[in-house]
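Worksheet: one structure, shown below.
The excerpt is restricted to a subset of chains, each kept in its original location.
Every chain is named by a letter (A and B) in the order it is written, and numbering of its residues begins at 1.
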Amino acid sequence: MLPPVNLRPPFNITRTSHVRLNVADLAESRDFYVEILGLVVSDEDESTCYLRGLAEACHHSLVLQQSPDGGTCQRIGFRVFFDEDLDEAYRWFRERDLSAEWVELPHQGRTLHVSDPLGTPLELCAVMETRPRRHIDFLDHRGAHAQRLDHYQVLAADTYALAEFYGELGFRNSEYLEHGDHLLGAFMYRKGTCLDLAIVTGQGPRLHHFAYTVSESHDIFTACDLAGLKGYGAGVERGPGRHGPGGMLFTYLRDPDGHRVEVFNSHYQTIDVEIEPVRWDAAAVSTNARWGLPALAQWYFEASPFADTPLKEPAEPQHPMTLERFLAERTAR
Amino acid sequence: MLPPVNLRPPFNITRTSHVRLNVADLAESRDFYVEILGLVVSDEDESTCYLRGLAEACHHSLVLQQSPDGGTCQRIGFRVFFDEDLDEAYRWFRERDLSAEWVELPHQGRTLHVSDPLGTPLELCAVMETRPRRHIDFLDHRGAHAQRLDHYQVLAADTYALAEFYGELGFRNSEYLEHGDHLLGAFMYRKGTCLDLAIVTGQGPRLHHFAYTVSESHDIFTACDLAGLKGYGAGVERGPGRHGPGGMLFTYLRDPDGHRVEVFNSHYQTIDVEIEPVRWDAAAVSTNARWGLPALAQWYFEASPFADTPLKEPAEPQHPMTLERFLAERTAR
């Protein structure tokens, strides 16, 4: 059972916007995202690098911050439609005794820092500086031609509770994953595609991955090939494969700090109110659904903690069908 | 100069929904869209065939109607978000002395027929019957794997006036085409991509084309190849090529009645309020922008009339750089 969705939310979050990562070696991380994913640098200084996908007109979708806490995530960002949506959001979070603070940050408009009930640090803004889209400047393209940031996946100790929270903010479900009537995964969106925020049960809150789109399935191979050539071949953690939920082609890479980034080819459009979310049974989705081996245990259990955010275990430990377990059970037969 | 856009429109049109075409030979047209584009038949009877793209969950995005008026278009359809948006729309059109009538139509909810000030017949509804998306049922795929209806292009005697009208309804501009300060093309959207409705100056209102997305650029070749094999090779009217505005790869086909359908690979995302529309100078866009020959004169001047809708010429005749003129001028040098 999915929690209810509020189709008239108190303020208008429009889409996944940008993620702020702490990295141990800024130059190395910049190189990873420019040379392997193909992101474009919008601005940078000694401690911070702002990157965007080729088709993005807004200043940054990925912010890399040099930090002794490399491997942690600072915040995941969402956009709101109007500047006054920020005021509504401020009020709404304060009324619920959730943290909400105004901050000023370079290259973006008025910014609000809030946290959801599980402690996930969020960043909301309405506008950014703009830059020209680079998707047809083919001479300058590098890497796997990543087009735009699409979504996040977070691990949460209580998927139902968190999906209920985001449902109240207007996040709707494209697909979801249950074991019996126990909700294990909620694939939620605001922007009219399958996803802005995937919530999956696990020790959390942690950032499981963020995902960039590519235009051609061939680019997924390119991401793997370039990862291999740049010395990150062992970090091609899963795929290339085909998702069950959503049906997209994907691969998952681990960056120099272990942050996980997905490269996938996005398709389907949501938007309409009458379309029912697609239900997946947990047993069926622990692998690639229709072909391929299950993911490594590390894909299920490793994720980027949020800086200064306490972790909580789910009520029941998770037992996904990992590659390790799959092989052990097969040998046992 | 672009007309103003109302970011708080009186009712919420969400997206391009479905087009209703009159066709002279239903079986032949059905075959064209199933075997060449790869659309799926949702329902059909002796006089009507309802089709949808592989990734569409709603009942129809293309309705073919057997008719002695083959080659005309009945209506272009848009979706509204809530059912009550229809009531708001009814009131809004009536207040402006624009036609607005409730109708009942199979496979979709309450439906409103309205016309814009230039007479373009529109159809609005909030819900449809749903069907399973077929985008990963690869065994049943045919044709060029068209994923979903994306947008319309209409010819209008007065682009500015029509863009002003749709701007009031919340349609925003991704890109536009001017000759000096004369608006010749407005590429407008509601759904967060580049386009739902392109308005281009010409004898109108007429439907210049409707467009389906594909997932891989290779599918654009497939559309052409299958058109050739099915006897519609002469109807591969333009492309494959790369658009200037938008930057997508495309091809245009003419169907058995001469209706024009575009197959293209859609990418970029709009949504944010701070992004300025991209301006193109008319001189530069009359060809494929960066490479390829100009389009045939017929691509500029032929279009599907709307049934029972009077036509009006633009104030000034259009002189696009057609292929015919391009070759004549080149020879003359």
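Note that a contact is a pair of C-beta atoms (placed from the backbone, for glycine too) under 8 Å apart; a residue touches a chain by one contact, two chains touch by 3 or more.
From a predicted model like this one, the values you see are computed outputs, not experimental measurements.
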item: Given 2 visible subunits, total identical subunits the whole complex contains; value: 4
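The rule we apply is simple: only the chains that are shown with their structure count from here on.
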item: Between chain B and chain A, distance of the C-alpha-averaged centres to the nearest whole Å; value: 33
item: Contacting residues of chain A [partner chain B, same complex]; value: 7, 14-15, 55-58, 79, 81-82, 109, 126-128, 130, 133, 135-136, 147-148, 191-192, 215-217, 242, 247, 265, 267-269, 271-276
